[in-house]
Structure formats: structure tokens, C-alpha cells
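All protein chains but one are shown in place.
Now for chain A:
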Amino acid sequence: MSNTASLRPEPVASEHIPLKARNVAFDWADTPLHWIPGDPATTHTINVLHLLLPAGERWFVHVYKQVLPYVRDARLREDVIGFIGQEAMHSQAHDGVLPHLRAQGLDPTPYTAQVDWFFEKLLGDRTLPPGRARKWWLLERVALIAAIEHYTAFLGDWVLNAGALDARGADPTMLDLLRWHGAEEVEHRSVAFDLFVHLDGGYRRRVRTWATAFTALVFLWQRGIRFFMENDPTLIDGKASFREFLRAGRQGVLPTAGAMTRSIPQYLSRTYHPSRYGSTAQAAAYLAGSPAATAAESRTPGGA
């Protein structure tokens, strides 16, 4: 008995925190195109988030709205409801950056229209007979979200600790967006996985959807960087390169290739639970001082 128990995911109870959406707003008027000064390659690598997240997180919300009736655990249900609101705000906040990019001569629409297609059509609600097929597709998407959330939590934890971005003089508004988002990802990092375990939790599905999500993320991300580098109006012969990525990792302005590789066996371990990585206390501490989050607090009537 004890042998089988040790193979199950063990959550760390103290890492749980009640979730609430924050009504943030960002003013991009003073944010330069290359918001990490002198480093367009890294700027655009991170900018890909603004291309993927508006449609991606809208899709999370869309899927989770359908899952809600299947959740039978009251606390998980509260978590899922909080998760939905946070993801909806992430989607809106990143979407708000896109008009600013366009105003600076870098129109993201050709790329985002494809991401829209990817999430709305390819991963959308397919015409399936009610019953097993429809349930299977819903569970498959829930598992995909759990795998993607492993990476958003990884990135959230990274950006909260990425002092090199401050040292390089990155734009404070953009940093606040990334860290507010990162901190909320860390806050709710267990929800998607808990929901997946609650509804299905099959190991083969976990591996399969991880492989799909990982491949899709790599595919979309490299396309996004190439797209930005080639269309940036201030770069004469902008090119994305893997060497730049490794260089940025060494300088601490992007996660290192090593850390990213190590995160793979984490998720595939049978005892994986998101609460064992990252720190809720650190996330809460950031949110307590974040300009956007505190402004949201003051806008919220009776907010607590």
C-alpha cells in the first residue's frame, strides 16, 4: 500500500491560496518597441507571449466553462472559477499590448489570426456526437491545458526571479504585466493539474498531451520569433537564431536551455504535483506590491 501511495502526486497543502481575478489595466504609451534596451531578439522572444496568450487563454476559459458541470469537489470548483477569471484577465491584458505594437509599425495580425484559427477551430468544439466522443475531446483538452500550465507556471516562476531583466533596464510597465501574470500563474499553478487528475488523470494521456503541447509550443514560439524579427521595422536584416536564445539564457534575460530541459522529466514523473515547484508566498508578495495589482485593488468596490 505504501509503495503505491508514494507513486501518486502529493500536493503541498501550504501552497494553496484562494484565487481571485484582478481588474488590471496597463498604459503602454511610454513603452518602447524594444522594451529590453538594445536586445530586440530577447524582447521579441518574450513578445511572442502577446501573440499566443490572448487566443490561448481565451480558449482555456472556453474549455473550463464546459468542464464546470463535471467538477464534483467544492474546493476544486472554487479554484476553477477563480482560475477562469484570472485567465480571462491575462488574455485581455496581453491583447491590450497588440494595438501598441501595431502603432509602432509591427502589425501582429497576420500571426494572431493564425493563432486564433489554431485555438478557435483546430482546438475548438468539434462537431462530435454527444456522449463518449465529446467527453473524450473535452478530457483531451483539459489534459492539454494541464500540460501548458506546467510551462506557464515554469515561466511565471522564472520571471519573478529574473533580476537580470531589471538590471538591463527593461520597461517597468511590461515587467509589471509579465510579473503580475507570472505571479497569478504561480498562484493557480495546481488548478489545471488537479482538475485533470480529478476528471481523468491517466498517465498515458498525460504523456500524450504533454508531447502534443510541447511540440505545438516550440513550433508556435519559433514561428513567432521569426515573424517578429523579420517584420520589425527598425531591424534591417532581423533574423531569429538559436544562438541568440542560448546567449540570452546565459545572461539571465530568458530561461536557460538547461532549466527548460529539466522541466520535462518533472512533468512526466508519476509523482509530479505543481505545488512542489515555485513559491506561492513569493507570488503573493509580488502581487501585494505590483503597481497594476494594487491599482486594481483600489478600483474594486469593497475589494479584499
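As a working rule, a contact is a pair of C-beta atoms (placed from the backbone, for glycine too) under 8 Å apart; a residue touches a chain by one contact, two chains touch by 3 or more; residues count from 1.
Assume contacts and distances are computed from a predicted model.
J.: Leaving aside the chains you can see, what is the UniProt protein name of the one that's missing? Options: "Cytochrome C oxidase subunit III", "ABC transporter ATP-binding protein", "Multicomponent Na+:H+ antiporter subunit C" or "Iron-sulfur protein".
T.: Looking only at the record, the undisplayed chain corresponds to "Iron-sulfur protein".
J.: Among A:85, A:201 or A:291, which residue is in touch with the absent chain?
T.: A:85
J.: Looking at A:12, A:68 or A:257, which residue reaches the missing chain?
T.: The one listed residue touching the chain not shown is A:68.
J.: Taking the entire complex into account, which one of A:109, A:215 or A:279 touches the absent chain?
T.: Selected residue, touching the omitted chain: A:109.
J.: Which is it among A:98, A:123 or A:254 that touches the chain not included here?
T.: A:98
J.: Could I get the residues of chain A that touch the absent chain, sorted low to high?
T.: So the residues of chain A touching the missing chain come out as 20-21, 23, 25, 27, 29-30, 51, 54-55, 58, 61, 64-65, 68-69, 81-82, 84-86, 88-89, 92, 95-96, 98-99, 102, 108-118, 120-121, 223, 226-227, 230, 299-301.
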